[in-house]
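Excluded from the complex is one protein chain; the other protein chains are retained at their positions.
Letters A and B name the chains as they come in the text, with residue numbers starting at 1 for each one.
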Amino acid sequence: VPADRKRVRGPEESQCPLLFLPPAAQTAEPREPRAGRGNGEVRPLFARCGLVSQAKGSSYLEAGNTKILCSVYGPREPERRDEAGVRSGRLLCDLRLAPFSCGKRGAWIQGSGERDLSLALSESLHPAVCLHRYPRAQIEVNVMVLENDGSVLAHAVTCASMALADAGIEMYDVVLGSALRQDGGASLVDPDLAEERGNWLAGYEENRGGVTLSLLPNLNQVSGLHADGELRADTLSAAVRTCMESCHKLYPVVQQAILRAVKRKAPPPEK
Amino acid sequence: MSPMKLCVPGERLCSTEDCIPGAGTYLRHGYIFASLAGYVLRRNEGEELPVISVVRETEAQLLPDVGAIVTCKVTSINPRFAKVHILYVGSTPLKDRFRGTIRKEDVRATEKDKVETYKSFRPGDIVLAKVISLGDVQSNYLLTTAENELGVVVAHSEAGAQMVPISWCEMQCPRTHNKEFRKVARVQPEYLQA
């Protein structure tokens, strides 16, 4: 691997101090399950639009300790030209996890995990954006996860669609994301990081996995569905229904945040 | 007066039997939906039904379209064409710059074969032009100045002073009184204030 000359480099190797905990501290992790929230409850959502002055539109979202910032640029001149780009616009999504956003420090270079998340984000937003209205142009969606405490993709989708609405990009609907962790019989909505990882020490059990769903709430259409792990077909369809319900719960908060930014940007026009 | 109704994308505004869809809306299954976050505006435009549209602070999402009058800044010239940055569409500033090209044959309407680009524009000139095509895969927006009202509106002389138009093809420097060639636009009243 060639040395990274564009950054200040540290030692060749370094370890997270949590790896050196005495054995006793590693196993005993008495966590209060879900910090008092019911399995079907989402974490309280805090959402604001229009914080990044340089962007056409932006949004900031906090769900529990998960903190995400998104900015939208464009429509602007595309960097790459091809036949498809002339007829309709291009939506570029880039999701990054800040190096300090996870328990273990992340690398500067975008990892495969971040690339997968970027692609999933792009696929979930694509059906909602009226790209045919933006011929010869590209719209850039940049998402930065400042702190990762679970359900990152779901909240990134919600955050990005708020930023798109704030940027005045034409959309068929807003997009809301919701995640669910299935642990045997328990369906945990909007899981935090510890829940997302699952309790592997409890041993193997069937019906474990994660589901992330993106919904266009007004049209009641699903624009993205990502499931991993091992789920029974009936569990999966139940999970999809639960996710759709929790998406609808987010809608008022998202709507308020967008409208507040609209009002702040301009007074109502003269009739 | 009741406060104006606001909407976010995806909200159903009304049936097509009540209104005609305008800007910031789309049609689906006989209903009009909002495609923008903004204020819902109903306006009678002489038709049987009012036009419903969603408006925002600026038309920030405006892109240069065929037939639009644009204000641009010349960035480079060569014997065949001038390259420009499009700054405005109509009177709306663009947040991001789009590039355009004014080909030699689109500089003026008459004596096209005698046009010389460097006697028409210089880098840094502010030019009023009209979009004739969105271009193809390789090219940028194609623009024309082949109308009396189109052409150079602001230009600086070699001495650095802002020049005054003296004819449709010449401008004069107020400091050195040197004349320079330009494809000058017939100045329109709204530009005099600049």
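Quick note on the criterion: contacts are C-beta pairs under 8 Å (C-beta built on N, C-alpha and C of every residue); 3 or more make two chains touch, one makes a residue touch a chain.
Operating definition for what follows: contacts and distances are computed from a predicted model.
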Complex minus one chain; that chain's UniProt name from "Trafficking protein particle complex subunit", "Translation initiation factor eIF2B subunit alpha", "Exosome complex component RRP43" or "Palmitoyltransferase" is "Exosome complex component RRP43"
By the document's definition of touch, the residue of A:Cys102, A:Ala194, A:Leu225 or A:Met244 touching the omitted chain is A:Cys102
In the whole complex, what residues of chain A lie against the chain that is missing from view?
-> 6-11, 13-18, 20-22, 25, 51-55, 65, 67, 69-71, 73, 76, 94, 96, 98-103, 105, 108-109, 140, 142-144, 146-149
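Please note the rule applied: only the chains that are shown with their structure count from here on.
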Along chain B, where are the residues that touch chain A in the complex?
-> 3-4, 6, 8-12, 24, 26, 28, 33, 35-39, 41, 55-58, 60-61, 63, 95-99, 134-138, 141
In the complex formed with chain B, which residues of chain A make contact?
-> 56, 73-77, 81-83, 86, 128, 130, 133-137, 165-174, 216-219, 254-255, 258-259, 261-263, 265-266, 268-269, 271
